[in-house]
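Below is one structure, written out as structure tokens, with a few remarks after it.
All protein chains of the complex are present and in place, except for one that has been dropped.
When the chains are written out, they are named A and B in that same order, and each has its own residue count from 1.
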Amino acid sequence: MFKRLPDNFATSCLRGSGQVFFQENAATGACFLLAIFYASYAGGQWSTSIGALIGLVVSTLTAYAIDRRDNAIGAGMYGFNGILVGVAVPTFLVAGPVMWFYVVVGAAVSTVVMDAMTNVVSKNWGVAASTGPFVLTTWMLMLAAYSFANVGIGGMGPPRIAHEIAVAAPGIEPGEAVAIVFRNIAQVFLLGSAVSGVLIVIGLLISSIPAAVAAICGSIIALAGALWFGADPASIKAGMYGFSPVLTAIAIAVVFIKSSAKVALFALLATIFTVIAQGAMDALMSPFGIPTFTAPYVLAMWLFTLPKQALVPHPHSPDARSKLSTGS
Amino acid sequence: MFKRLPDNFATSCLRGSGQVFFQENAATGACFLLAIFYASYAGGQWSTSIGALIGLVVSTLTAYAIDRRDNAIGAGMYGFNGILVGVAVPTFLVAGPVMWFYVVVGAAVSTVVMDAMTNVVSKNWGVAASTGPFVLTTWMLMLAAYSFANVGIGGMGPPRIAHEIAVAAPGIEPGEAVAIVFRNIAQVFLLGSAVSGVLIVIGLLISSIPAAVAAICGSIIALAGALWFGADPASIKAGMYGFSPVLTAIAIAVVFIKSSAKVALFALLATIFTVIAQGAMDALMSPFGIPTFTAPYVLAMWLFTLPKQALVPHPHSPDARSKLSTGS
Partner (left out) sequence: MFKRLPDNFATSCLRGSGQVFFQENAATGACFLLAIFYASYAGGQWSTSIGALIGLVVSTLTAYAIDRRDNAIGAGMYGFNGILVGVAVPTFLVAGPVMWFYVVVGAAVSTVVMDAMTNVVSKNWGVAASTGPFVLTTWMLMLAAYSFANVGIGGMGPPRIAHEIAVAAPGIEPGEAVAIVFRNIAQVFLLGSAVSGVLIVIGLLISSIPAAVAAICGSIIALAGALWFGADPASIKAGMYGFSPVLTAIAIAVVFIKSSAKVALFALLATIFTVIAQGAMDALMSPFGIPTFTAPYVLAMWLFTLPKQALVPHPHSPDARSKLSTGS
């Protein structure tokens, strides 16, 4: 759609933003940043936007410092975990010197973990590390906050033993459903704003129409599944049951090159499994008082791409550049 | 003992049943199904038998749909995880539309996980996935039940923090001990009936006398160990301390081809370690309110077959057909 911009620090960072949704595209990444800024503006809390920028810059700089694979850096493979760390830390922890230190150290470590995890899952098993480094790094930061008095816990926990829930989600109004579908997409960036979800879809349309379609289909399937399973209504409305299935739907349906009825069914199964995995990991994380982040997606994506590794190109891996997305 | 029956859907399913105890043998698998039916008849609850059949059929059909390795399907490599999912779900969850959806989705996913896990543990590390896919898939289903109001929890939980137990198991009467030895074996299929254990041993004798001997020896060692360690008497009597050690004993003692005093000692160590791992995982799963399933066996089997991978044939792997069991 656009001519690919040259690799430099700015485009590496912007593509890092785009890679959160597998898009090696600077314009897409800019739209995603806009979605983050809008949520900060709407919620009146700018620390997540500042964190996003710091995370993006620090993780990309760390890649320059420790790594020589410039292709991967230029494709944004070291920015997408860092930007997510940078949004997550201020979302769940109280601002303060140690919290900002957390953002910087977490972003730097996410790049190390990206290299580490890639060496295991990509080189040995042929699948993508994807947001696994973000999940692992941020879990460590969040858990440690319970041990450190100088890191205040804001928007998560408290740790508690999970218990069976008895009240099923009531029906959802059509208008409400539309907002949830976009909020599911926004929550990939930990944003609770449906408008941010619309901005993200616009960003996806710039680089890949199939990815945008898969995101919306995945979001609708996740909403229907969560309602039918009887998940917690507040969580459904906040988009917590949708962000991982959205990523799974894109990863499985769009990454499989030769689309067919069979691949669509496979992606459907993977997306439904991701809704179950979200419910499972909510219960699993409950005694620890930390969010699942995108772990349900990472698990589902690994399980559903490992079987067909020979057939699947992985644009989200540092060692392979996307052939699906148009560069910009 | 019998001529090997040709590969078709029925024999693939029956061998899938037999592979729960590593036996690529349709007659053995039929005996195992009989053991499940008997337990349903004795307990007056047929949902586990229905679940077993659905799990077996769906997981095997999924393998046909996504996979081309007909040898592995014909050997029953895609049925044994599905049948266990199909028995486990109705055992622990309340019957209802979502529960039966769980059985179908869980069985289909178990086949995907089988392929995924095989690509990791067999192709990279040279060990068998064995019942790992059943454990992982069913853990997800069970955990998610705590988040979903439309899936009622029946026979497990509630989640609670583990605590030190103070009362050691009292001595066991000789007659009681015999029943426990067979109940340990029945619990591999999550069955509480000693008669089912006898039927399973008969099934084993059809295909492999060493496997039957190892099963009984493993069961006796597990009972002795659990008593000496002072495990919970009710758990011991229900066979909960025996099913994983039984599988470990067969896997290590019978899979090592050249039997010797040293291999017997190695299998003894592995079996004792499995009893400890069962106690450990009971404490580990306690805050989550879910059963260990065969995870203690899977852990022990991986740890004790990884060192000698070059020497060990793995009949339980999809890529290698058993040379130990007589086909039927």
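Keep this in mind: a residue touches a chain if its C-beta (ideal position, glycine included) is under 8 Å from a C-beta of that chain, and two chains touch if they have at least 3 such contacts.
Model, not experiment: these values are computed from the prediction.
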Among A:141, A:204 or A:247, exactly one should touch the missing chain; which is it? A:141
Among the options B:195, B:213 or B:276, the absent chain makes contact with B:276
Looking at the full complex, which residue from A:5, A:120 or A:213 touches the chain that isn't shown here? A:120
Give me the subunit B residues in contact with the hidden chain, please. 124-126, 161-169, 228-232, 262, 266, 269, 272-273, 276-284, 287, 302-304, 306-309
Chain not shown, touching residues in subunit A: 65-67, 98, 105, 108-109, 112-113, 115-117, 119-120, 124, 139-153, 157-161, 287-289
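What we mean here is this: only the chains that are shown with their structure count from here on.
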Roughly how many whole angstrom separate the Cα centroids of subunit A and subunit B? 36
